[in-house]
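Note that this complex is displayed minus one protein chain, with the remaining chains in position.
Up next, chain A:
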Amino acid sequence: MAFQILLNVLMACLWMFFESSVTLSTFIIGYLLGLLIIFMMRRFFSSRLYIYRVFAVVWLVLLFLKELFLSNLAVLKVVLNPKLTIRPGIFALETKLESDWEITLLANLITLTPGTLVVDLSKDNKTLYIHAMDIEDADEAVESIKLSFEKAIMEVSRSC
């Protein structure tokens, strides 16, 4: 992926030399043309076209922001409710993710999800222990959200 970006920047610089004008607009035009060339030559690269991964990262950031808003609403509801009806608890969640940065990202994402907070990670990096604010309605809904997060993170990390 890094190689493709570097190649694209190099092609943009080449375009600036062709035009013999070193300005930002020439660079952008050259970059877009380079992107087109890389897109046409995509069968010669071993990894995916990098633009897909960039989109996946943007998607993940948007997901982060959305979850942050939703979790604040959930906390607001619990705090401003005059009666304290929550039933907290800690549950375990198996994860398929392997590398360290993926698990860190997942843990951060879970912490910003409505009503959940990561307490611990098992030694073999397989299980996340999550404290839920309200374990009854959390259990199922959270499980499905986790799957979508895991998928979004895999979308970023997948190389082929």
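Keep this in mind: a contact is a pair of C-beta atoms (placed from the backbone, for glycine too) under 8 Å apart; a residue touches a chain by one contact, two chains touch by 3 or more; residues count from 1.
Here, contacts and distances are computed from a predicted model.
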Report task. Quick one: find the hidden chain's UniProt protein name among "Acetyl-CoA decarbonylase/synthase complex subunit gamma", "Putative monovalent cation/H+ antiporter subunit G", "tRNA 2-thiouridine synthesizing protein E" or "Phenylacetate-CoA oxygenase subunit PaaI". Result -> "Putative monovalent cation/H+ antiporter subunit G"
**Report entry** From A:Phe3, A:Phe39 or A:Tyr129, residue that would touch the chain that is not displayed
**Finding:** A:Tyr129
Report summary line: Out of A:Leu14, A:Leu68 or A:Leu147, the sole contact with the unshown chain comes from A:Leu68
Query raised in the report: Which residue numbers on chain A touch the omitted chain?
Result: 64, 68-69, 71-72, 75-76, 78-80, 84, 86-92, 107-108, 111-112, 115, 117-120, 122, 129, 131, 133, 135
